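Worksheet: one structure, shown below.
Just one protein chain is left out here, and the rest sit where they should.
After this line comes subunit A, so read on.
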Amino acid sequence: MSSASSFPRRRVLACGAAFAAVVALSACGAKTDAAGSSEKAVKADVSGDTVKVGLLNSLSGTMAISEVTVRDSLRLAIDEINASGGVLGKKIQPISEDGASDWPTFAEKAQKLIQNDRVAATFGCWTSASRKAVKPVFEKNRSLLFYPVQYEGLEQSPYIFYTGATTNQQIVPALDYLKGKGLKKLYLVGSDYVFPRTANKIIQAYAEANGMTILGEDYAPLGSTEFSTIANKVKASKADAVFNTLNGDSNVAFFKEYKSAGLTAKSMPVVSVSIAEEEVKSIGTQYLAGQLTAWNYYQTTEGAANDRFVKAYKARYGQDKPTSDPMEAAYTSVHLWKAMVEKAGSFDPEKVKAAADGITFDAPEGEVTVDGPTQHIHKTARIGRIGTDGLIEEVWDSGGPIEPDPYLKDYSWASDLS
């Protein structure tokens, strides 16, 4: 008799059932925590000399490569504000939570920050999946989230301020750039979740209206590291360029495979919308040099405000640490919140929101202005080329801030999207 079949069948079943029960219970736990809020919004605790704010980022898991830098940048902004006297005379006390690259965890931690810590506002999230997971929590508790990353648009929450780019400030300008360069046959590669799927829908609509062709569209699960088939498909398609919406360190595996397949920035450039300086550094310039990115800010962006920002960041976290677009947007978001609170004369989310329209800040990316109705900000679009030193050199910009248009109302080809 085989040694394997010596497992008593009933014990296998019992163990399996117990295992399943544990998994189910832990999933339930997360759910009740997220949903079990009280009916009334909890007021932020601003009675003492300090005001608490929440920092909600993935400090572990596949997204940590990106989100840790955002947390560091948020801390820098908070320290700067505290050093210059705080907000409404109160020092900011950050409470940092780890979303662990897991959407239910994000919702649970958001609930904890609002309910237990009674924060006045929360800064963070990166993936759209995490933002979608926390959105109902912030709306139900009527608490504010400042979201610092470019995203797919087509969203408007009364309790979220979007300080990263929406599509008309990043993806559409990137497509305009490619069209201008005559790169008209595209292949789309992305992580399998809300941002890449929505972004690619927008790209499809744009392509149809602008005489471009989409040769293929492939998604890999977030955190996936097996890209040999996708690289083969991309290569066989003979596209002019690849539009890359992969998130996190799937990019490491993708670009390793891309180079192994013999594809280069010359033969088939990749435009990435989620790889910034920090990711470039850890993926390795040997895989990325010459490839394109679309953002609103690079470490190399010129201006006195950026010089100050880069210098302060490096002084605090190390000379070899680059600054990036989401870090800049996160840094800017804290300063914008401060300005809104001071204009409102209150930490109350409703009064802060009412004061938001027209608030400006001399940000490292250039002066930004809050658009009250959409709660987005005016941003300049920039295309950059990754250099062998790991920095990104600007090759094109939109000439000035672009008004946010999250629902792409001003574009006739986008009328079916929202």
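By definition in this document, contacts are C-beta pairs under 8 Å (C-beta built on N, C-alpha and C of every residue); 3 or more make two chains touch, one makes a residue touch a chain; residues count from 1.
In this text, contacts and distances are computed from a predicted model.
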UniProt protein name of the chain not shown, from "Monovalent cation/H+ antiporter subunit D", "Cysteine desulfurase", "Urea ABC transporter permease subunit UrtB" or "Glutamate synthase alpha subunit C-terminal domain-containing protein": "Urea ABC transporter permease subunit UrtB"
Sole residue of A:Leu215, A:Ala261 or A:Leu417 that reaches the chain not shown, by the stated touch rule: A:Ala261
Which of A:Tyr219, A:Phe243 or A:Phe347 contacts the chain that the document leaves out: A:Tyr219
Candidate in contact with the missing chain, chosen from A:Lys43, A:Lys181, A:Lys201 or A:Lys233: A:Lys233
Which residue of A:Val46, A:Leu59, A:Ile81 or A:Ala354 touches the chain not shown here: A:Leu59
For subunit A, the residues touching the chain missing from this view: 1-7, 11-12, 15, 59-62, 64-65, 68, 98, 192, 218-221, 223-226, 228-230, 232-233, 236, 249-250, 252-253, 256-257, 259-262, 282-284, 286-287
